[in-house]
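Please read the structure below before turning to the comments.
Other chains dropped; remaining ones untouched in position.
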Amino acid sequence: MSLLVAEHVSHAFGSTKALTDSHLSVEAGEVVALMGANGAGKSTLVKILSGVIRPDAGRVTLNGKPYAPESPADAATRGVVTVHQSTDVVGIPGLTVADALLLQHYVEKRSPFFLSRASVRRQARRVLDEAGFHLPLDRDFAELGAADRQMVAIARALSNKAELLILDEPTASLSMQEASRLYDIVRGLKARGIAVLYISHRTADLAALADRVVILRGGRNVGAFSRPVDFDAAIETMIGRPLSAARPKKRERFGRPVIELRGARLFPDSAPFDLVVREGEVVAVTGVLGAGKSRLLSSLFGLKRLADGEVLLDGKPYAPKNPEEAIAAGVVLAGEDRHRSSLIPAGWPGETIAATISLPHLPRWYPSGFMFSGRERREGNLAINRLGIKALDALASVWSLSGGNQQKVVIARWEAEPSRALLLDEPFQGVDVGARQDIIAAIRAHADRATLIATSDSEEAHEVADRVIEIDHHSLIDKAHGGENGQQEESI
Amino acid sequence: MSPVTENAHGETPRHTDVVKDVVRRGAVFILLALLVVGFSWTQPAFANINNLMSILQAVSVVAIIGTGVTVTLAIGGFDLSVGAVAASAVMAASYAMIVLGLNAYQTVPVVLAFGALVGLVNAFLIVRLQVPDLLATLSMMFLLMGLQLIPTAGRSISVGLILPDGSTASGSYDPMFLMIGRSSLFGLVPLAVVLMLLTAVTLYILTERTRLGRLLYATGGNELATRLAGANTARIKTFAYVLSGVLAALGGVIVAARVGRGDVSSGASLLMDSVAASLIGFAVLGLRRPNVLGTVIGAVFVGVLLNGLTMLNAPYYTQDFIKGAVLVGALALTYGVSRAKS
Amino acid sequence: EGISGAPAPFDSRQVNIAVVSFLGGGDWLQAFEAGVKRQADALGVNLTISQARNDNDTQRNLVEQAINLGVDGIIINNGRPEVLKDVAEKALEKGIKVVAYDVNLDNPAIPQIEQSDKDMASLVLEQAVKDKGDGFVGGAVYVAGFAPLDRRYAVWKDFVTKHNLTEKAVWGVVNDTVPASVADQTKAVLRANPDISVIFTPWDEFAKGVKLAIDELGLSQQVKIYGVDISTADIQLMVEPDSAWAATAATNAAVVGEVSVRAVSLAIAGQSPGQSVLLQPTLITRGDLTGNDIKTIEDLQQKFPAFLKSDAATASWIPAAK
């Protein structure tokens, strides 16, 4: 008997049918991968199984008994534990990391009512140790980056007595190191007979773990593959067209230097390094968690100051004090964690796709100050077509988009106007393979600017960049002369 | 095809949904219309154009101050000092004319500048020292409640005021100044109402139809994202608090011009009423967010209610009750009707 | 230091007196406190003045604080008997003398100073009946819960039955902008009830609002105001050409302040000022003011000596206030 069986499940958000008559079964001790392009309905199915939303139609059984969780708490008590895609919903700004790790303990009626600082630390330490992660327990959760948040979520989920563990893009912002630790953990769970439903856009994850792959497209089941999985075929089924074999052509010659760092130090005690990014060149920076990728980009964007060294922009000294100055100088950044760094909340003016794109360009698009001309809508629709954003109209809310399409909107913002240097921090978080190609094509289409991308995924780095450099302990290890052509592993 | 484009197959919105939506968006308007019809029917004098103008005049101060509160709500803040600013502006205007002997053309700019200054100080506390907005503006409120009384040692300011040093103030209210509160355009539309409409239209356009307005809301929605998009959020927030201060001072000018003297008051009821107007504004049009149009309609709504109840000779203590009950009703309609949707 | 020839303790040391007012502001309180200061200066008394701003609990706290401070006497200005009785007794137990103005603490050891609200309201309403005759149609501005207003309004109710008046409407509000808000209400009332010819305003702030409304509606010939209390600002409103404010009745708040200080000083010196000290109100009509060219309270005091001072609670050793 299957552990979990879902049949004829449908769900609509207003007029958007996120899931139509879809089905899924998971056996005990099996790792099932759920694949689908952005907006295919994966997270919607996860939310149904974890009791966040109720399906419009369909039937789910768990261990043969009807299963219709009223709430996340209900799902958890029945052994279905979920790590959600959004890292915003993991912990509480203002409370500590330890509290975030123990949030579920606080809900449990059985755990002791009174707490002390020592008991909280002790329990949190135990949760972390079980997962084998290292995190600062006393730090405010708000200070954690996306990757650390993801680790909190995973550790917390593992501490539950789960029969079915659902992981919705758990590795989106993890580097190879943490990801492989997660693989070990998942294999351990499997060995204990625990079922795992795993969602990821990284083929590496799926290749390492999946016993079976279920593919959704447009909210419907369109295929299933068993081990050994033919991922090329799976991806084709998933995006509904063959993946273009042609890799984006790497340029041989670049223009003048745009960004030059000389003797730069990210922190007073880190090693100095040089970096030059030229017109038309795309440079990717990779490195493990906390290596300093984000730090490098934010120093160039006026959010942080370099501890030492000199920066030139187009040959002239460049030291922005804030993003305003950086943008005025032509240096733009799309931050990691789009919810915090780029989007206006739902239901609030400026939540539309058009407004998300137009926010930095308002002075140029509306020089009079009055916004009567409707230019942002036109520009928004252009972007929708150019990047293949799955939306009806630019005046739709970005919150009605799936995670990957939201990310495309963020990229579209900085594609809408020319810039000298484009800085992208983890631009492919949660973006499906097809969409990644769209985005890469858009990024590479510009020969007149320099692009610097920070990503923890070296596959992605090699796919997008002319040159990949690694950062470690806050300093660059330049592999520019290494064979980036030869090094390109099979990536999707 | 993406699910989003699939609504061709999707069901057309159901009938009950449409009704719900009308109720939600129109709840306040429907209640307002019912009130007007009900009052006019029971008391014909209510629908008299002069009475309607009186209602607008009565709400003008609260509406003007309320739009300022709305702008601070839009940037994600909250200005608790508006009532005290308005109360201090009444004192300041009276002081300027009666003690300093200024005329209307000098007094009005001075008082508005005073409001702007308070806004600047609020902004300094909030933007530079990063004091939470409620906390900063609450302190400012207490500060002003005391400050307004210091120049006259706690006395109300009227003609013939005896100053702390024993001498008698020689100035008087400039008749030009009194015009602001007492004259009417074409003998029909009180100047205060004209000021309210001007403020409302200007701020409506500013907040809903300009770049700056977009940035105001963006700052309130996600300050970090707005800053990363290159906006100077510190300046935007400062603008909002200065605007709120100036509008509160303008409200004070109108009160002073109407009453013709400077009375000691804490401004607490002005604060409550203008916050109420801003908050009812959330329900107007079902927008569920601060908006200038909603604020003004919210103020008018309360004004109609109070005027009508007074005409029907409802005891004063039932008025607060009915005000609260109608508020709760409007809210239940706006928010409750479609709670399944959110 | 001390006043030579005065009884102990005034002859030998600084005497401390606390004044605890229930009110928080307004012309009346200003004048009252001015009178208190004048008489205290003349006596060389050190004052601690505080206001409860219409809050019962605060007033208790302030009285307790005065006890903690160890003053010689406490003047309680307005307030509620239930609230103050036991703390006043506590003060007496500690040997502190207490006098009360306009609040009946029902204790033989506490001299009562009274401005008769009843007399004030009767004076001005009798004038109204004289002007308009029995059976006129009127309205009153009134908010319950303020003791003097309650007493004055009760007199109006008596007049309504006794003189066969019609009370068409009762309205009123107490907030930050009393005159403006009362004006808005009054306009609504007068539009709904055009037959109202008299409005009784038991507080001068109400009168200001009603006058504003009458001016805005241009009804100053038809509707007259009969009020209570007086101040320079009120006088100016009454003498305006074509003013609707026909008459008011008042005691001189400054005199009340002086009398209170004298009474508590007598008590401190062991010379009883008497169980009850009554201050007589004066009726002031618009005609009195315009006829005598009175523009300020000072003018009024000159022309109406009864308004200038009271000989209640005096003694030879108490110097007159200047």
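Chains: A, B and C, in written order; residue numbering restarts at 1 for each.
The rule is short, and it goes like this: a contact is a pair of C-beta atoms (placed from the backbone, for glycine too) under 8 Å apart; a residue touches a chain by one contact, two chains touch by 3 or more.
Nothing here was measured: the structure is a model prediction, and the numbers come from that model.
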Copies present in the complete complex, per labelled chain: A x1, B x2, C x1
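To be clear about the criterion, only the chains that are shown with their structure count from here on.
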Innermost chain by mean C-alpha position: B
Chain of greatest Cα-centre distance to chain C: A
For chain B paired with chain C, centre-to-centre distance based on mean C-alpha positions, whole Å: 35
Geometric centre distance via CA averages, chain C-chain A, whole Å: 73
Residues of chain B whose C-beta touches two or more other chains: none
Residue ranges of chain A touching chain B (in the complex, touch as defined): 12, 15-18, 39, 41, 218-219, 301, 303, 322-324, 326-328, 333, 335, 340-345, 347-351, 355, 359-360, 362-363, 366, 369-372, 390-392, 396, 400-401, 413
List of chain B residues in touch with chain C within their complex: 43, 45-46, 48, 50-51, 54, 57-58, 61, 83, 87, 154-156, 158-160, 182, 255, 258-259, 261, 263-270, 306-308, 310-313, 315-317
Parts of chain B lying in touch with chain A, wherever the complex brings them together: 1-7, 9-11, 13, 205, 208-215, 217-218, 220-222, 224-232, 288-289
